[in-house]
Every structure is written in structure tokens, then in C-alpha cells.
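Following this message is one structure expressed as C-alpha cells.
The other protein chains are all here in position, but one chain of the complex has been omitted.
Entry: chain A
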Amino acid sequence: MRGLQMIVGAPWLKPLIFLVLLIVLWDFTIRIFHIPPYQVPAPVDVMVTLWQEWPRLLSEAVPTTIATVYGFLLSAAFGIPVAMLIASSRTVESYVYPLLVFSQSIPKVAIAPLFVVWFGFGMLPKVLAAFLLGFFPVVVSAVQGFKSVEPELLDLARSMEASRLQIFRMVSLPYAMPAIFSGLKVSITLAVVGAVVGEFVGSNSGIGYVLQRSIGNFELPTMFAALVVLAMIGVILFWILDLIERLVIPWHASQRQDLLVAA
């Protein structure tokens, strides 16, 4: 009985029900309006393709995932220090921040082919495309996080004769952590997009490549199956990040419910 209640109350159940509903709706729409399979494949065909092509899709998912993760790690590795500089110095902020915002109005998808020209058909252009998309949200969120530290809290630390480094380590950084993590979460989903765009423009492997080729050959079930795999990559990476967040900032308001239940 308790087991049943646990399943009914599980947070994954409701989105799952909704997903099944959407798939059923999809199937009905195709049947009612007689949509030909070369335009929209039936859900069953997609599932069959997913099943049959699974080993190949999985092996194609590897380079996409690697490019995404590398691009994401680069975003974090550069984004957080840049945010620290912007938040700590008005001069840096006045020089860098407007340009950074301006750079975001350049469609990065349009730059991706340039990377292929510069760096060839390897892993590097994909990683750079992922980095380019993932970088900005990390910077914006982290700047906001570092700047939201209460001024009185900084005064308190200063009154304890804390050095700049101590204030950063003991107050500002942990204080900014929740904002940094929300930036990282946006960043990782965008990094997936970046990696796929990189594969669109210049690659002979990866899910992006499968997508492009299957659409070229009108293999719509394969294309849809590739989309499902792509979504799974995004969800799994997001989920891992969420798990890390829970471990790093268990004190944060968004996590407290669980903590109190566990305590």
C-alpha cells in the first residue's frame, strides 16, 4: 500500500502521464488528418526505429555528449572568473559588460561555420560552439549572484578584519552559489544546442550529423529518434548538475524541504 502511494506521489509520474497523453494525441492527429509518414512519422515507427537503431544512436551520442560537456566546462571555467572580475571592479564592468551583452546579439549559429573554416572538422569547433552558447548565462547569473551579497554582510566581514580573499571565500562565493548554479543549468541545456549546431555545420559524427543526414534522406523516424536521444542527453546532464547542486548547496532555500525531511 505504501509502495503504491510512493509511486502515485512520485514527482516523475505526472510529467510521464502528460508525455504519454501527448504521444497519444500525436498518434490520433496523424490518423485523423491522414498526415503522410514522410511529413510526420507515427509514434510507433519512431519507437521501433529507436529500438532498432539504438546501438548506432548511442555511439553517435558519445561525441555530442563529449562536446557538450567540454563546452559546458569551458563556460563554467571562464564564465565564473569573468563574473568575479566584473562584480569586483566597476572599471572592468564598464569596459567589458556592455560588449559582452552586445556580443550576445550576434547569432552564434551564424558563427559556427567560421569555426569549421578555422579549426576543421574535428571536436574543437563543436566544443567552441557549445562554449559560445553556454558562456553568457553563466556570466550573467554569477555577476548577479556576486552583486546580491548584502552590503551589511560585507561590513560585518570587514569589521572582523577579513582580507579580500577571506571575504570572497567565506561570504561572496557561497552567497553567489545558488545564482551560479541556476546559470549553469541554463548553460548546460544551451551547450547541447551549441554542440548540435557545431555538428550541423561541419562534422561526420554525432547526433547533429544523424539529424542532418536523416532529414536529407527523408528518414523521418530516424530523425525523430535522434531528437529523442538528444533530449535524453540534455535531461541527463541537467539531472547530474541538479544532483551536484544538492550536494554543494544543501543549505539553500530551494533544497531545504528535503533536508528537513531527511533530518
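Just so it is clear, a residue touches a chain if its C-beta (ideal position, glycine included) is under 8 Å from a C-beta of that chain, and two chains touch if they have at least 3 such contacts; residues count from 1.
Everything that follows uses one rule, which is that contacts and distances are computed from a predicted model.
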Among "ABC transporter ATP-binding protein", "FAD-dependent oxidoreductase", "Cytochrome P450" or "Chemotaxis protein CheW", the omitted chain is listed in UniProt as "ABC transporter ATP-binding protein"
Out of A:I23, A:L73, A:V96 or A:V171, only one touches the absent chain, namely A:V171
Touch assignment to the omitted chain, from A:V48, A:L85 or A:I249, lands on A:I249
Only one of A:T91, A:S105, A:S159 or A:N204 touches the unshown chain, namely A:S159
Note that chain A touches the absent chain at residues 150, 152-153, 155-162, 166, 170-171, 174, 249, 251-253, 256
